[in-house]
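Structure provided below as structure tokens; questions to follow.
Complex shown without one protein chain; remaining protein chains in place.
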Amino acid sequence: MIRVGIVGGTGYTALELIKILLRHPDVCITTLTSRDESCPALSDVHPQLRERLDLNFSLFEINSFTEQVDFAFCCLPHAASAEIVKQLLDRGIKVVDFSADYRLNDAATFEQWYQVEHPDAARVGSVPYGIPELFRTEIKNAELVANPGCFPSSALLPLAPLLSQNLIESTPIIIDSKTGVSGAGRKPNLKFHYPECNESVAAYGVGQHRHMPEINQIIARVCNLEISATFTPHLIPMDRGILSTIYVSPKQGVDASALQNHLKDFYREETFVRVTDMLPKTKDVSHTNFCDISIAQCGDFAVIVSVLDNLIKGASGAAVQNFNIMVGLPETTGLV
Amino acid sequence: MIRVGIVGGTGYTALELIKILLRHPDVCITTLTSRDESCPALSDVHPQLRERLDLNFSLFEINSFTEQVDFAFCCLPHAASAEIVKQLLDRGIKVVDFSADYRLNDAATFEQWYQVEHPDAARVGSVPYGIPELFRTEIKNAELVANPGCFPSSALLPLAPLLSQNLIESTPIIIDSKTGVSGAGRKPNLKFHYPECNESVAAYGVGQHRHMPEINQIIARVCNLEISATFTPHLIPMDRGILSTIYVSPKQGVDASALQNHLKDFYREETFVRVTDMLPKTKDVSHTNFCDISIAQCGDFAVIVSVLDNLIKGASGAAVQNFNIMVGLPETTGLV
Amino acid sequence: MIRVGIVGGTGYTALELIKILLRHPDVCITTLTSRDESCPALSDVHPQLRERLDLNFSLFEINSFTEQVDFAFCCLPHAASAEIVKQLLDRGIKVVDFSADYRLNDAATFEQWYQVEHPDAARVGSVPYGIPELFRTEIKNAELVANPGCFPSSALLPLAPLLSQNLIESTPIIIDSKTGVSGAGRKPNLKFHYPECNESVAAYGVGQHRHMPEINQIIARVCNLEISATFTPHLIPMDRGILSTIYVSPKQGVDASALQNHLKDFYREETFVRVTDMLPKTKDVSHTNFCDISIAQCGDFAVIVSVLDNLIKGASGAAVQNFNIMVGLPETTGLV
Partner (left out) sequence: MIRVGIVGGTGYTALELIKILLRHPDVCITTLTSRDESCPALSDVHPQLRERLDLNFSLFEINSFTEQVDFAFCCLPHAASAEIVKQLLDRGIKVVDFSADYRLNDAATFEQWYQVEHPDAARVGSVPYGIPELFRTEIKNAELVANPGCFPSSALLPLAPLLSQNLIESTPIIIDSKTGVSGAGRKPNLKFHYPECNESVAAYGVGQHRHMPEINQIIARVCNLEISATFTPHLIPMDRGILSTIYVSPKQGVDASALQNHLKDFYREETFVRVTDMLPKTKDVSHTNFCDISIAQCGDFAVIVSVLDNLIKGASGAAVQNFNIMVGLPETTGLV
């Protein structure tokens, strides 16, 4: 059994992570931390877990934490996360980090978009980005993996293979994403108060969302190509799920059907990416680690529709997939 | 009092129409028809209207209908509508038609997209399109107005003034629309069964939705410009509301802010179009006849966000606005 | 035109009140106050009202307020409200108070359930309770009316006539209520955070909800009868609407059908209470001032189902109905 600790366990991604790990045959969760000084009972924070895990929250303390764990999942907010991650790596604990701290190619871009000094700047750019379907080899040998953003996962899975093979133009790339409200986290805020977002759709962060540079930089890393995607997220009255509608221009002689076939070939051996003929909806992948993708033609554009569960393939499922690879277990363990 | 009849009164747009007309000081609803041979009681079909309107449904019969009404709203499906509308016009009854039958510029395009012979082909192309903010003069003198589609209304209100003034490129124009489920009508269907569309988002009709040629043709009519917009509708788990996110390329030297200012000027005197600095959400206009629009920059693109209530400004509110103009009443009567 | 001021205008009930008053032909809203020292712009707080009312929020100041208004609606929380109300009454301004401060029969019960000293204890017990269908005469002559709680409105409208006529036993009376989340107000709180209450139902405040003594005391006032109703509210994933399912024992020789007929007679002349043969659902009354009631038999119990919109008949619609009565206007003005 691999002893696992979770740093920052009170949010929605941590809850999903715990639920997956409770079904994982090779894992034992040994410690859960929270920054809440009251050290609440687990079942008060996550009533779903009543009687399922005999642990309460404790404050993070590096010595006791590292004594109890072989592997850590870090679910803290950006900047707070890297402070802990670097300590864990120094003690030889492997980590999957859920924050944005190690996703980008350079610390300068991080500091520009997140408006905070990076606590571990030297490491940025050398950490594998945790989409196994694109970075499996690097992940296999890594001490630290940067778990990807939920929107970028939905966009990069279809875009990277198409741009790599030069099948679509690098501009325009328009990503219109729709997400359930759990993506906004668990902290109460008027914008996510039930009567504010129920029965309503809103765009937000137009031209300013931090997942935009993440998408651009990962494409640069995978495809050696500069793109400047237009990304607009929308808040949808549902708990979970992301649907990204991506508008791209196929290269001369290529159409949506050819793009679709290329993706089918590219992902033929992958369990968790399904290229489908029917347009997928988010419910097709709810509570699963799948990303479903389909492509249709509309005039000169190819319209890519990509769906995933923001808390699973967009967060905790991907994290466990990365964990499995990092510790040498079959990649789908606990996930199907 | 103007005596009004409603043809095809069992659907959601008819319900909203009746609710608006019950608050309209100059209108008396005298007859409601349905194609349901059982002639159901009004309150069985629309329990909201219990004790508010002392009428039951009857089958449409041209003589009795025209005796009872000065004006008709026709809420039938396409093709069925034109069959009735032409009879009403022959008897001198003015009509607002909710169907798509008279919206396009030519019957051939209608027949291509709707796959049915047009019952009144000669009239197609000469009927004013019922967006008063763009076609007020024609509407004023019309016997028949083609009430616009809900998606086209959300797209044309921002696009027409910008294209007319040559402020944006005519390509690409990408319209990514999100709609509540009431837009799909009231007929039960697995796709709109509660547990199928709740907690889910789906794209549908990609490249094939009938509102795409409607948008293109009305732009041709208003701006004398051929466009080929890319239009993708999405089904959102909510009752009502449309949010269209529209990606356009500003002309050289123009940015989102300039586009926004132009729209503000263009709609300064209009009650029902509000150009806002904050990004609007559909709830800002729910149950109202307003369309709210805002524009933000994202890289080289301007991102237009336009919201309206699909059953009001996207259907029955616009219909009453057209009615008011056609009969010489103040345009906002019953609508504010 | 009656000049109206609203004290505490940032919440959901105030928004609905403003929307109703904007359609009211005899009213002019002249001032809106908020306890927010930043005095926000109205359209920032309520984007629905953009360009519809040319006012911003100000801090409450008794002199300037009373100079501007003939009538006040007070939408403050309990205790805070009475502090203002007593000042307004001293200056001769009539008031409808939305808080619980003047609903109960005595200040002692208020202080027991609300755990705060009552700022205007002497007046408690002499203020008409604002259900016009039960207290119209008192309301007509009142300077102050206590607008009723949303749950009590749904329960008292069916219960009072049945208990008054001795048609049902006074015990047991079990009121199982279901409410949309807007009833919890607009202040962000984890319990009302979208992903917490979406896709979930919860009971709350079992045996401890403050609307329970309100129901009991108003029955005592109307029927001169001591009851001890069992009241359990539930939070439902929807914006608005209350459905109360009320289990009562008909007296010997009486059945559900007889109860239903008595209610039909009792409310025959009332516009806003509809006794229906079909079981009503909350959507039948959404966005209206109606309360729909139906009664069915289940074994020895009669099961009363009562629905209303918590923000309209359960709050702001009732308030305007009371206002109309207090100022001598037709009771339905602005409400149908």
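The first chain written gets the first letter, and so on, giving A, B and C; residue counts start at 1 in each chain.
Quick note on the criterion: a contact is a pair of C-beta atoms (placed from the backbone, for glycine too) under 8 Å apart; a residue touches a chain by one contact, two chains touch by 3 or more.
These figures come from a predicted structure and were not determined experimentally.
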Kindly state which of the options B:R23, B:R186, B:K251 or B:K264 is in contact with the chain not pictured. B:R186
Kindly state which of the options C:S81, C:S99, C:N147 or C:T282 is in contact with the chain not pictured. C:T282
Missing-chain contact, candidates C:T30, C:S228 or C:T271, resolves to C:S228
Please identify, in ascending order, the residues of subunit B that touch the omitted chain? 12, 180-182, 186, 188-190, 192-195, 197-199, 237-240
Even though one chain is hidden, which residues of subunit A still touch it in the full complex? 22-23, 43-44, 47-48, 50-52, 199, 274, 276, 278, 280-281, 283-288, 290, 292, 336
Touching the hidden chain in the full complex, which residues of subunit C are there? Just list them. 172, 174, 176, 178, 180, 196, 198-204, 206-207, 228, 230-232, 234, 236-241, 243, 245, 247, 279-283, 286, 296-301, 303, 305, 307
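The rule is simple: only the chains that are shown with their structure count from here on.
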Same or different for subunit B and subunit C, when you check if over half of the residue numbers at their contact belong to both copies? same
Distance in whole angstrom between the CA centres of subunit A and subunit C is 46
Could you grab the centroid distance between subunit A and subunit B? Build each centroid from C-alpha atoms only and quote it in angstrom. 39
How big is the gap, in whole Å, between where the Cα atoms of subunit B centre and where those of subunit C centre? 36
Which subunit A residues reach two or more other chains? 180, 196, 198-199, 237-240
